[in-house]
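Every protein chain but one is kept in place in this view of the complex.
All chains are identified by letter, namely A and B, in their written order; residue positions are counted from 1 within each chain.
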């Protein structure tokens, strides 16, 4: 078996979904592996992963807005507020989405559906540099 | 290492959970692999995966109804509505559940708990043919 791993840096400019499919596919191509499994791991608790519709921007915007309304910053029940009003909602939004994904690949291409894109979901207001660890393994 | 992969087709007849544990176990048996890891990947953004209680149908129904009430079709904030009122809720329900799972197997059997079933969670009203990619890998 071969396992190859790389850390991708993603610069975010505040809350929102940032598609990383291109970077992940570029990593996969660089490994030269043809058949196997690729994993993505998000090394943070205030941003997360989600595999989302990447054709129509309104779908992503509605998803982001849904979390704004349903895990709101101004929830008076939060006590973990030292780092700001966006701190605690970011952890909950992360818990409701994903920290890791595993995606098969065939012929050197990810088996994503036609409209699936891999997104880093940033939950903090301030810009951040985020780390995703991608691994590809094959026979 | 050996990696074997297959695409399972699942026909859905509208919203709801569709258990696929049998099909996944049949695939695992067909590989002849005994010890390793099995992954399931859902190639869609309007249906998803969840590993759910499969003994009492009322548990699944309550789960489905919870999503109907808590991610409702008639949310006036949605703008991504071209494909119908069930389009945007389907993406959010997908994001709140899972696109991929990884399950160990031993002696050729999945290490699922007694009441765990692998479910395709269909979020659209219309019937669809859905693709799940299953992979089994072993030493």
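The definition used in the following text is that a residue touches a chain if its C-beta (ideal position, glycine included) is under 8 Å from a C-beta of that chain, and two chains touch if they have at least 3 such contacts.
Nothing here was measured: the structure is a model prediction, and the numbers come from that model.
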| item | value |
| --- | --- |
| Residue among B:11, B:29, B:61 or B:109 touching the omitted chain | B:61 |
| Selected residue (touches chain absent from view) among A:39, A:54 or A:116 | A:39 |
| Missing-chain contacts mapped onto chain A | 1-3, 5, 39, 41, 43-46, 71, 75, 77-80, 82, 88, 91-92, 95-96, 98-100, 102, 131, 133, 135, 137 |
| Residue numbers in chain B that touch the chain omitted from display | 1, 35-37, 50-53, 56, 58-59, 61-63, 65-66, 69, 96-98, 101-104, 106, 111-113, 115-116, 137-139 |
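Quick note on the criterion: only the chains that are shown with their structure count from here on.
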| item | value |
| --- | --- |
| Euclidean distance of C-alpha centroids - chain A vs chain B, Å | 20 |
